[in-house]
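For this view, one protein chain was removed and the others were kept in their places.
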Amino acid sequence: MVKNEKMSMEEFLEIREEVLLQWPTGNHPALNLEESIKRLKSVPPHKNFAMKLRKAKKEGVTLIQPRAGVARLNEHIELLQYLEKYGQADFLPSTIDSYTRHNRYENAEDGIKESEKQGRSLLNGFPAVNHGVDGCSKVYEAVNVPLQARHGTPDARLLSEIINASMWTSNEGGGISYNIPYSKTISLEDTIKYWQYVDRLVGYYYENGIELNREPYGPLTGTLVPPSISNTVAIIESILAAEQGVKNISVGYGQGGNIVQDVAALRALEEQTNYYLKLFGYEDVFITTVFHQWMGGFPSNEADAMGLISYASTVAGLGNATKMITKTTHESEGIPTKEANVQGLRASKMVVNLLKGQRMPDSKELQEEINQIKKEVDSLIRAIVKVGKGDIAQGVVNAFKEGLIDIPFAPSELNNGKILPARDIDGKIRILALGNIAFTDEIKEFHRAKLEERARIQKRELSIQMTIDDIYAISEGVLVGTTKD
Amino acid sequence: MVKNEKMSMEEFLEIREEVLLQWPTGNHPALNLEESIKRLKSVPPHKNFAMKLRKAKKEGVTLIQPRAGVARLNEHIELLQYLEKYGQADFLPSTIDSYTRHNRYENAEDGIKESEKQGRSLLNGFPAVNHGVDGCSKVYEAVNVPLQARHGTPDARLLSEIINASMWTSNEGGGISYNIPYSKTISLEDTIKYWQYVDRLVGYYYENGIELNREPYGPLTGTLVPPSISNTVAIIESILAAEQGVKNISVGYGQGGNIVQDVAALRALEEQTNYYLKLFGYEDVFITTVFHQWMGGFPSNEADAMGLISYASTVAGLGNATKMITKTTHESEGIPTKEANVQGLRASKMVVNLLKGQRMPDSKELQEEINQIKKEVDSLIRAIVKVGKGDIAQGVVNAFKEGLIDIPFAPSELNNGKILPARDIDGKIRILALGNIAFTDEIKEFHRAKLEERARIQKRELSIQMTIDDIYAISEGVLVGTTKD
Amino acid sequence: MKTVVIGVIGADVHAVGNKIIDYVLSENGYNVVNIGVLSSQEDFINAAIETNAKAILISSLYGHGEMDCRFMREQCEEAGLEKIKLYVGGNIVVGKQNFKDVEKRFKKMGFDRIYPPGVKIEEALENLKEDIGI
Partner (left out) sequence: MKTVVIGVIGADVHAVGNKIIDYVLSENGYNVVNIGVLSSQEDFINAAIETNAKAILISSLYGHGEMDCRFMREQCEEAGLEKIKLYVGGNIVVGKQNFKDVEKRFKKMGFDRIYPPGVKIEEALENLKEDIGI
């Protein structure tokens, strides 16, 4: 039974032995912990994710990071160098391909070979495990900014071992956020355990004088996720990570579309993550926020996409996110070219630069939305603690089982899948069908009232068609969907 | 001596005779007033600028309009059709070339011929006077949205006659805003008179049942203009227009860069225009606001430009401007291609659509900035009225003479040219060298304090170098310039 | 009522479109058998055999579609599904590619209808009616 308890070193090392056997690249001298500590200690501050985030937070700036990953090593390196040089990326990613995410390293190997043969990437990301420590270290050497693995991998233990030993100083993911939106049948017990391992590794490095960053994956399914739901997951994963000794955490949030709700969500996220970490007894964890540019379906027109990307950047700036993940003009079509990626980066950078020091001023509307989100998060976390009988890991497992927490449009069968989000008339994301979500009656009433107001104004019925219209809406250039019939 | 008094019909008709003789195209049957009234009455509401603005204001939406104009008639028509179809332009312009702006119709004629010969436009706009009522009416027939002449013409009397008779239902400009930033030596007495004529024409049409829109040109030199200065000019020109019988006025403002100051400026502009019109006895004038995307030097990188364009659109949306004038990715280089123009339009449209119904919530910071702008405007208008001995037209002439009102970087020799603007540490535009501007001591102290704060934080001196750095800043991707040495 | 099998092939977890396709086809009178995300070629084929489906609508969003769909037609034939219609849609290749080329490659692989990114299921309904009726 999974529990929110620090993994003992013995257990960790025992599992470790198995993990390193999962693929031949697990057998590498740099994966000796003493060796990897030495390597990580050689990372200068400007290439350390955790340090660069601390600096940015202090200066109050918003730094930017693209998504990027291709099958072949050299091509991947060229891509990252290009994004650093021409895109002014402050952080670089390596987005991992989907076979690796599902631990299908043979498929990934085929993908690399086929890509070599055809001279173009047939994988949707960088197969880091197959390239191993040697390949990943070459990537590290080739760039001048911190590196992070970005993926969606339920069991990322071997991947994490390899990238950390390769001096990549941040890793995205978590036992919930890289399960429910990214898998169908893998149990939460398993994925929480897997991610406790990943966090324990980071904690171990910290005990040995190395601060690495970890980033629970905020946007979940990226599709009309109500802020309180994604914030709750981020807070829980932060607690789980902190228990394993992680000290530098970035909590993420994906743009919803209404600027006040988005700024409120960012502020509530930071405040409540700090609050709950302290409440649960984790004192010295350094928290930053990450804002994801619109994660749902994108408009196909490239100028429209630029508008959306830049609008998102305005929100990140006004909401004082420390990092922003950028999108590109190719989003609706496919993996972007490096040129398209740079366009998205530059437009984003321009906006956050102009907004340096500018914040959305405090106001009644903003404060009300912050309070609303906080109330909902409190309600959800209370329920989770309750069904976990005090243990938050156990609580999450049970809460999903009972649908007390429920993520819209998630592919996982562990997810209740009964809630339907929709926008209110201002474009704020609310919940139309509440399923069994652990909201107080007052909160439920609030959501109903907000959506009834929209139905009244738009002269339409409360139905799933509202949700569908809203899913299509932004890609069609409006925020609040209007009825098709 | 120019006075803010309604021009008598006799005087108007007397001047008119001369005006129509300024160029052969002034001799056209449609320029018979009875005929032009008939023509204008045939304009359907969706092609009438004034009506479409009333509708937009009611719906609370922000509509968009590009700048566009080329030498040859057919090419100009194709251009506008393209912008309407692919750029979703809600309003269309015809930007007039610079020779026409200076009444150099012979030069314009050469320009047309040379453009025909070379098969590309050698003029920087559409020479409407040379194309005459026949050409301009063809433009009107070719599009499905309202048309406006946008120029910068000190003496636009013949131009205005021609475009109104051609069923263009709006005209930009004013006796101050199309003089000081657009001319060197022409007197304000003259240009105010010229524009009283233009307004009287619109007033005459109104008396005959036709509502046309007029738009004082807001951004002036487009370069670090403090909001209170441009707002004052817009208010004065509205009063001058209202006296001549204009009933539908759009007051403009060019993006400054700080989002709170910009939203404050838009709100103050609308509120004070309405306030002063009533105060001066003009009761039933319908006011809307126009937001100009950044009017100063643009970044040369096209993605940077897209970021800036979209950021501006966010401000227009949150500030609830009824119309926005868009820029393009070619701004820093030259007159844009139609494709570049469409990109700017689409990105802008995307953003204002997403912001439909969204406003910047009221807050202390916003309210303070609104109050500050209003206080400054009050101070300036009080001074103008005083030196005009109660007559606002006379007041303007004298106020410019004494430098009580002063427009930064203006080419006109009538302008005192003694004030130097610079940004405070938040990027709000303040005034570094105050010249003789008619601010109260309290206001002067406020500006000094704000700029001293910046100097302290940036560890630099208060000097003209600050202004120069700020002029270059946005094109280099920052808002507040930093010292070069 | 005609039966169609829908699902998302390979290691692909994009679930949003799949849920909408399910809803829209059901609303429009089809018996929809939805095998969901992370489905293999066998999953599609077995479901089609079991339910006597007239068409298989494969979604692939994540870019590996070209690899995941190889030999799908041959597998169908081997399983005795000779006349079944094969549709594929979503973002079926890696990157922004010329769609004419992509279509050709998938036609060659035996697919009957191939949809570019951004074609909503609502827009494909007509084709489905044409090909298999309602």
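Letters A, B and C mark the chains in the order given here, with residues in each chain numbered from 1 onward.
We adopt the following convention: a residue touches a chain if its C-beta (ideal position, glycine included) is under 8 Å from a C-beta of that chain, and two chains touch if they have at least 3 such contacts.
No experiment lies behind these values; they were computed from the predicted model shown.
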Contact list for the unshown chain, restricted to visible chains: B
Contact residue for the chain not shown (choose from B:Asn48, B:Gln65 or B:Ser98): B:Ser98
Among B:Phe49, B:Tyr276 or B:Phe409, the residue in touch with the chain that has been omitted: B:Phe409
Sole contact to the chain not displayed, among B:Glu11, B:Asp134 or B:Glu333: B:Glu333
Touching residues (missing chain, whole complex) on chain B: 98-99, 101-102, 104, 107, 110-111, 114, 120-124, 152, 181-184, 221, 223, 296-297, 300, 330, 332-337, 340, 409-411, 464, 468, 471-472, 475
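The definition used in the following text is that only the chains that are shown with their structure count from here on.
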Whole-Å gap separating chain B and chain C, where each centre is the average of the chain's CA atoms: 55
Distance between chain centroids, defined by C-alpha means - chain A, chain B (Å): 45
Set of chain B residues in contact with two or more other chains: none
